[in-house]
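Every protein chain but one is kept in place in this view of the complex.
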Amino acid sequence: MTQTRPSLPVLAVGSTALMSAALLAIFFVAEQDADQGLSQKIFFFHVPIALTAYACFGLGAWKALRVLWTRGERYDLESYTAIHQGTIFGALTLITGCIWAKASWGVWWTWSSNQLVLFLVLFLFYCAYFMLRFSVEDGPRRERVSAVYALFGVALIPVSFFAIRLANDFIHPTVFTREGPQMTGRMFLAFSVAWAAIFALAYVMYRVELAGKRTDAHLRELREALAR
Amino acid sequence: MTAAEKYVAATYGVVFLFVLVWVAIMAAKLARLERETAELAQLARERQADG
Partner (left out) sequence: MNDYLGDVAALARKDLALELRARDTLPAMVLFVLSTLVVFHFALPRDAGDEAAYGLLWVAIVFTALLGLSRAWVPESRDGAIDALVLATRDRSAIWVAKTLAALAFLAVAELVALPAFALLFAPLDAAAVAGAALASIGLCVVGSLAAALASAGRGREVVLPLLVLPLSIPLVVGGVGASISPQAGDYLLFLGVYDAVFAILSWASFEYVITE
């Protein structure tokens, strides 16, 4: 398989370096927020994790489109793995979001945080992706069915976002402002490094999982060839 | 530790734990792949011996 992209060990080392830099930046470079205190540090991981989850779902949808266009099995595996990563980071978004909510507002959950509610909906949607995928037998049909569902997912993201915004009109939210603190230059630097680090981590996990799935597929082929 | 420190620690701890669990799952998968490859290598050897 042509590998014009960077090799996995290089990526892993780079990701480790980035993560170290991120942790340094978050705890030693960025100043402590005047209003929120130490708990603002949660934000440095929570938001990049959320953004990474969106990116994974987007990648999954893009690969799904390729599945439908070119009917390659490799795109199916890539789409599946991307969505799997997205679900992992989505779950992390929800958990860190709950911790953030508790630290900031004293409640573990609030329906007025649009981002959290959106993630809950998406998390349910993408969990159903796996239910669907595992109910269909292996083969081109499963690839296409998964791909179509993945595409529906990205269509759902903006639609749900607006739905949740609209829903707040009649759910009468309490006055919780969204987590958009005014960042100083150093905070922004720490945020950027953290985002890059989480992104890199997700990508390394994606590539490792993909390698595992591909090896699985190859082994199956080998087994069939040898059994004859 | 203050409450805020606990929450921050919990956040970073949860991320770390997720990655560790993922590593554990990958390790199990790798062990299975290793076993299957060994089986296939054995099969191939037998095939070759049969000529």
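Here the chain labels run A and B in written order, and each chain numbers its own residues starting at 1.
The rule is short, and it goes like this: contacts are C-beta pairs under 8 Å (C-beta built on N, C-alpha and C of every residue); 3 or more make two chains touch, one makes a residue touch a chain.
From a predicted model like this one, the values you see are computed outputs, not experimental measurements.
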item	value
Left-out chain, listing which of the shown chains it touches	A
Selected from A:A34, A:V107 or A:V159 as touching the chain missing from the view	A:V159
Contact residue for the chain not shown (choose from A:L51, A:A167, A:M183 or A:L226)	A:A167
Contacting the left-out chain in the complete assembly, out of A:L8, A:L51 or A:L132	A:L132
Contacts of subunit A with the absent chain, listed as residue ranges	68, 121-122, 124-125, 127-128, 131-132, 134-137, 140-142, 144-145, 147-149, 151-152, 155-156, 159-160, 162-164, 166-167, 169-170
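Criterion: only the chains that are shown with their structure count from here on.
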item	value
Subunit B residues within the subunit A interface of the complex	2-5, 7-8, 10-12, 14-15, 18-19, 22, 26, 29-30, 33, 36-37, 40, 43-44, 47
Complex interface listing, subunit A residues touching subunit B	37-39, 41-42, 45-46, 49, 88, 91-92, 95-96, 99-100, 102-103, 201, 205, 208-209, 212, 215-216, 219, 222-223, 226-227
